[in-house]
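The complex appears here minus one protein chain, its other protein chains still in place.
Now for chain A:
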Amino acid sequence: METAFAALVGVFFAASIYLLLSRSVIRMLLGLTLFGNAVNLLIFTAGRLTREVPPIVPDGLKVPTEQIANPLPQALILTAIVIGFAMFTFLLVLAYRAYQTLNADNTDTMRLTEPKGGPNPPLSY
């Protein structure tokens, strides 16, 4: 099952990088969310995959009797999902405000912070 998950993570990463390379802010945002989900799946896969064995210690014992699902990656992912969602929401509102104010969704036309008339950033530095 790990192999399938690893392949899925790879597909997620590829798709998100494709989206992040586009010039439209909304597509980049979707790419960023997809990237976050790819990372979450990666943590999940890296932290051992087990089916149908909940991490519950039987009554009266201190350690579980069999190999159980690892609860820690799930806690990590839960935190990461919450944080990632907050960031996504902020950036979505920001993109909307920028669209309203700057009348631009294309990053090539958002050049207020760069010197006017110059070449694109890597060339002008």
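In this text, a contact is a pair of C-beta atoms (placed from the backbone, for glycine too) under 8 Å apart; a residue touches a chain by one contact, two chains touch by 3 or more; residues count from 1.
Note that contacts and distances are computed from a predicted model.
The UniProt record for the undisplayed chain lists the protein name "Na+/H+ antiporter subunit D", from the options "Menaquinol-cytochrome c reductase cytochrome b subunit", "Na+/H+ antiporter subunit D", "Activator of (R)-2-hydroxyglutaryl-CoA dehydratase" or "Dihydroorotate dehydrogenase".
Only one of A:V11, A:I56 or A:L94 touches the absent chain when the whole complex is considered: A:L94. Although one chain is not drawn, its touching partners on chain A can still be listed: residues 20, 25, 28, 32, 35-36, 38-39, 42-43, 45-47, 72-73, 76, 79-80, 83-84, 86-87, 90-91, 94-95, 97-98, 101-102, 107, 110-115, 121-122, 124-125.
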